[in-house]
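Removed from the display is one protein chain of the complex; every other protein chain stays in position.
Moving on to subunit A:
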Amino acid sequence: MLALVDCNNFYASCERLFRPDLEGRPIVVLSNNDGCVIARSNEAKALGVAMGAPFFKLEPRLREQLQVFSSNYALYGDLSRRVMQVLSGFAPRIEVYSIDECFLDLGGSPDPTAECLGIARTVRQWTGIPVSIGIAPTKTLAKLANRLAKQGRSPDGPVLDWSRLTEPESHLAATPVEDLWGISKRWGQRLRALGIADALALREAGPKGLRQQLGVVVERLVWELRGQSCLALEEMAPPRRQIRVSRSFGAAVTQWGGLRAAVTRFATRAGEKLRAQSLAAPALTVFIQTDPFDTSRPFYSNAITLPFVQPTQDSSALIHHAIQGAKRLWRHGNAYRKAGVLLPDLAPARLGQGDFFVDPGGAEQSAQRMATLDAINTRFGRDTLRFGSELVGIHWHRKARMISKVSTTCWTGLPWVWAT
């Protein structure tokens, strides 16, 4: 038996955690650069704030009622880690599926509902984050059960066991195919063209016929809806294939120095991520683009990939390639809105094919230099030691006017409590 634990309105719940005064108030969290709404508390949902809505387009009167936050991923990431840690104590096998979702293998639990009610209570008590739990024999059904629990359709509060539903067919019939796990809008259209509009119709469809028309992914889904588990629990996160660091700029970048500073920073950040995961990059892609919504100027977007002689983890090599690439993409007179660095096709750093013409001593020196850099930045704080080109011509940092403090991982972010 599987359980899917999903944090309720996760980002909004995180923001509320250190602001008990916001209990019962509508909260929204905005995306990078305070663009769109990416999380809503139940109260905000009740006011009709749509997911993904551009914030500036909301009614001014509505905006006034909302408590608005810029996204604070350092805080969300840390709270997510805490939730997952608590969950790992309840099941021998778990799969952390996203920042706020986790699958648990309940094994042959005699009373899964009671067990999951205990899990939800403990997570709430130990981390302060409310969760909903769906129980079912397959991942797809667990996901559905979780959704129903969130909608308050369960007699057992935050927990819903699919097998205890009296009429599962009616719930399936009420679920549009696009709402199923792994069905995109485009796939939904193709299914609808075949006359399959809801989950019940999909469950009753012939799996072999669907495989011919839509492939094995959809066939698996049919079996999963029938209670036959096809998607296994993935305990180990597969090693990352690529690392991408990109940002939209708060203010447009029109000077070369600004872009150079930006790509230096992205390459630095990508290098830190690479080394943290013991990976090495065989090449680096850099991309830049102007504002696609600015109709007064032509849109420009371009990317270039530069290979390394040997896969590398060295920030200075990454920065060198990032700047060289950006220099080739740069067109004077454009106002750049976004840039990024992508490291594709990553390989474990310790594996590797030697090269006749690359001095192994150089690699060793580079490894030592990077280890020193990382050690200093870990001990004295991120960005204590930086590459010079990052500091020249910076004005591109992201907008985050309404960001909360990082109350769990940073001393200066500790919340104050007054006792009277």
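Going forward, contacts are C-beta pairs under 8 Å (C-beta built on N, C-alpha and C of every residue); 3 or more make two chains touch, one makes a residue touch a chain; residues count from 1.
We adopt the following convention: contacts and distances are computed from a predicted model.
S.K.: Can you work out the missing subunit's protein name as recorded in UniProt? Choose among "Rieske (2Fe-2S) protein", "Beta sliding clamp", "DNA replication and repair protein RecF" or "Spermidine/putrescine import ATP-binding protein PotA".
M.R.: The UniProt record for the chain left out of view names it "Beta sliding clamp".
S.K.: Of A:293, A:356 or A:411, which one is in contact with the hidden chain?
M.R.: Once the missing chain is taken into account, the touching residue is A:356.
S.K.: If the hidden chain were put back, which residues of subunit A would touch it?
M.R.: Counting only subunit A, the missing chain is touched by 306-309, 347, 350-358.
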